[in-house]
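Of the protein chains in this complex, one is absent; all others appear in place.
Presenting subunit A:
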């Protein structure tokens, strides 16, 4: 296969040298073809080095103690917050809350609103709006909130092409709506959603908007001011950082008004036996010893991504995704679940292959060293919507190559022969 027609590709030969795991060879001589990036990304040496350096030279608890290590650890942890703030173009570093992952970030928003005073309080008269393409992490916290408060949960549906159906937006988002929570990029369909339209509608009725940017932050420029949302959640491990670190960005005025969720050390101002007062945001929302090394790792990941440039990362993935869509069309009986063009589309491609179950597809691909994800991808309502039990999903990142797409296509032909 020649790839000379592809434009916008990064120098993956150089980039791949930074990722030790990508040189692994599996099953007697098959080079690893890692196409499970929507589940989690691999980590570059720069991030691993930052973790090691932190533990080898600076390890201490943060925000307490006056000794050198405590000051260094605090500076590194808070420095990571500065990096995140710059990465998402936050107006203030105090709007960046560290959590353990996107799930915790979204649960935090739901709990803030459940315990809030008016006008933010979600109660029995309120409505919550989400979409049918959400990850379970952006479904279940809202189901819990609805169950506990008596609020009504409403859903945007999906079109046959795998896009959000906005035709009934005026019925869904009303004066009763307190919060709309929607994913920027679907982890199963790959769809990039027109969140501007939803934000504008929500603003017109005074509802808050939370955006799940878990599949967006790793892959393209993320500008929370341009999004005009109230909350933006994402997770570090999908963007080259270690597991155990997530982010919730929230608008400053809101973070000042909304109540804390978890209580503990770090989040207080003073504590008496009668009551406590809370530290200002973001610390109000970071109870207990935070994931310090993980935050430092996230900072290093952001440095790595920023040095390449998120616009260049996006262009690379766009080229790879377009090429993959083109080549997947060659595989008989293959049906893409989600947009069939690379327009407004992320780098995760789900598909079915005739009546061969994804579990079997994934197993036979694995034997060839190709790692894909199979199942419902924590987005079961999407599978139900399209009448399929599960999909196989290939997802790309900045180190993915056209050669890996070719390997996937060869692998899929092999799968068909195996079960044919």
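The rule we apply is simple: a residue touches a chain if its C-beta (ideal position, glycine included) is under 8 Å from a C-beta of that chain, and two chains touch if they have at least 3 such contacts; residues count from 1.
The rule we apply is simple: contacts and distances are computed from a predicted model.
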*Of the options "Nitrogen fixation protein NifU", "Carbon monoxide dehydrogenase large chain", "Carbohydrate ABC transporter permease" or "Branched-chain amino acid transport system ATP-binding protein", which is the UniProt protein name for the chain that has been left out of view?*
"Nitrogen fixation protein NifU"
*Residue among A:27, A:67 or A:200 touching the omitted chain*: A:27
_Which of A:80, A:130, A:302 or A:364 contacts the chain that the document leaves out_ = A:364
*Residue in contact with the excluded chain [from A:8, A:31 or A:375]*: A:375
*Of A:115, A:155, A:278 or A:419, which one is in contact with the hidden chain?*
A:419
_Positions on subunit A contacted by the hidden chain, ascending_ = 27, 357-360, 363-364, 367, 374-376, 380, 383, 389-390, 418-419
